[in-house]
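One protein chain is absent from this view; the other protein chains keep their places.
On to subunit A.
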């Protein structure tokens, strides 16, 4: 349902902001991070409280277009997913495939991404996903140059984030590259089943060079192009448990996608987890003025429901943990 998609997007944007705040001049701004964590909490509540995402059919293949940074609004008229009054009233977009978390249904093999060329289809897809995920993490640095960066100096918006995420399910929001076939997905009504070769070049201009770059760099083994980010990603990739062997390809790809998210969570730790946890307990002592602990805790350890969490996929683990 559109709440969930919106929430999903907001969560990843928020995580990006918190991540970026660590490198901002002048130290971490307590006020801003508190506000971001409040938004994260609200989004998380919506995200987790939505019980059956898979049941919501996608009518049109197009989900709300990514609201571009305001100065680019002439490219995409309107503000479809902007806020509740506008957002709530919209037709539900296709939810991301990963929303049906516990199901180990294998995701259909994706066709070879044309840009990646050589390599198997899943490999290529994984690389793309890795690229997309990597680009998100790198987004902070690129935000200044990237076309889709926000207007404010030092903006740490992550326009690429959700887009990259949605690539996971093969339904980038723009619908410019996915003409329908809502019933194609066996599991979900979202048009994500057969991963078409739409991820890369047909990205809309607003998405900009970053997405194209993500795909364009592609090719080669999974380890290669992602090496730039591997310090962040590799440990997670290896240590994350996979929910079910049958979903190996999909899960692994998903894990890469969310690996850095889970990593972001662990990097800034359980900040304000008092706000975000359902139950008290746990958490670490916060240094004064420094609410982002840098301890590398597993996301699953932050929340007290460890055994439950291990069964959930990394994305939801990250959400719940945070």
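Please note the rule applied: a contact is a pair of C-beta atoms (placed from the backbone, for glycine too) under 8 Å apart; a residue touches a chain by one contact, two chains touch by 3 or more; residues count from 1.
Keep in mind that, in the parts below, contacts and distances are computed from a predicted model.
Set against the options "creatine kinase", "Geranylgeranyl transferase type-2 subunit beta", "DELLA protein" or "Serine/threonine-protein phosphatase 2A 55 kDa regulatory subunit B", the UniProt name belonging to the omitted chain is "Serine/threonine-protein phosphatase 2A 55 kDa regulatory subunit B".
Think of the hidden chain as still there; on subunit A it touches residues 6-7, 10, 13, 17, 25-27, 29-32, 34-35, 38-39, 42-43, 46, 67-71, 73-74, 77, 79, 81-87, 150-159, 270-275, 283, 285-291.
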